[in-house]
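Comments concern the structure below.
This view holds just a subset of the chains, kept in their places.
Order of writing sets the chain letters: A and B. Residues in each chain are counted from 1.
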Amino acid sequence: MPHPANHWRVTIDLLTEILGRFLIQFQSPALAFLLGGILIAACGSRLQIPDAVYKFCVFMLLMRIGLEGGIEIRHGEIVSMLVPAVAAVAVGCLIVYLGRMVLIRLPGVRPDDAIATVGLFGAVSASTLAAAMVLLEQQQARFEAWVPALYPFMDIPALVLAIVLANIQKSSASGVQRKKIRIMPIVLESLQGSALSALLLGILLGLLAHPESVFETFYDPLFQGFLSVLMLTMGLEAYSRLVELRAVAHWYALYAAIAPILHGLLGFAFGYIAHVLTGFSPAGVVLLAVMAGSSSDISGPPTLRAGIPSANPSAYIGASTSVGTPVAIVFGIPLYIALADWIFGSAA
Amino acid sequence: MSLEAVKVVVITEKLIAEKVCALIEACGATGYTVVAAGGKGSRSIRSANRARVVDEFSNVKIEVVTPDVAMANQIAESVIDEFLNDYSGITYFETVQIVRSQKFRR
């Protein structure tokens, strides 16, 4: 850590560093395809990625991440995952809890919508995670094999907490004695979603089977390509959802622009603590920050729609898809990498 | 040979399609038909045909041929009560002439 005396120097260095990374990152394929998607959608392009292809991309990415994790966990030690996993749960819950306190106070924001929104931003986006992993892998940064497995540890608590809070809110508002919310069905529902079950199946197959040949000929080499297609789709989607976002209070857009970075820094801080306590790798810290900064795009929305049906999906999905995810990828990822470079040396 | 009957149509979010179908069966219907749909109503546009990042929000159109008005009413009312406050959707009836009428009675 640098001496506090020359902290101006350091701030400027950091900013230059981040700026430099930005320019590089803007050219990284994942980001470029995301921005490209937004751009051509804004130009009125009729290009569409078929739904079947989009779903297959998601499957490919999560299976690839899971398989790699599973194959490597075999050789690694899983106990060291404990502290980071606790950190992930804490970050997920904190984002929802603190976020709710802020958002619910804003004018024109319905409590239900607020809680659903913070739930979505507390949850994790698999595609944002994949984009960060590709970038780190290209920079030869090593992280523990089990890092992607932290995903559900942050994702599920955030969603569950949001649904529980919404129910408490509703019953206290209506004055009726609230009926006890059963948590296990929500957890199960989350785990059964297409994204998480592909990830978990991948880990399982990586652990127990010998999928190396298919990993090396299919899931690994095509990873980047399918990620680029997914990013393009998300860019197209981000633009087309803007219309919906415009129909709701502007606070959502503001929250969606700021929250990803704050959440990411919170995740970074918790990751840093885990680093000090247990030697959690710098690249792992970056990925924890990326998860925290991301907002769920695949499994979160339907879970929240079912769990908080009274919330308006246009508010939370619009905020997350149109603003949150682009900010998390475009500004968040390079920020955390630069931060890690600065704090840990060239490790990340 | 043909017999008057009532067809209940429910257009709602795909996300709850399975639950609505279960409700319809619980009301005693002998069957139902589901079609993927897009549309626009008082909420937002839902398209049936493109890669939405959140596909679960597009629509379905569910049709149930019921043997009598009573069952039709029951289906429509239960669906409205249970779902259409929180989820977007509409429901309406049509009069149809069924040809193999025994198929629609339990």
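Operating definition for what follows: a residue touches a chain if its C-beta (ideal position, glycine included) is under 8 Å from a C-beta of that chain, and two chains touch if they have at least 3 such contacts.
None of the values given here were measured: they were computed from a predicted structure.
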{"item": "Chain-type multiplicity across the complete file", "value": "A x3, B x3"}
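Everything that follows uses one rule, which is that only the chains that are shown with their structure count from here on.
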{"item": "Separation of subunit A from subunit B, taking each centre as the mean of its C-alpha atoms, in whole Å", "value": "36"}
{"item": "Residues on subunit A engaged by subunit B in the complex (per definition of touch)", "value": "48-51, 53-55, 233-234, 236-237, 244, 247, 297-298, 301-302, 305-306, 309-310, 313-314, 317, 321"}
{"item": "Contact footprint of subunit A on subunit B as seen in their complex", "value": "13, 15-16, 43-44, 49-57, 85-87"}
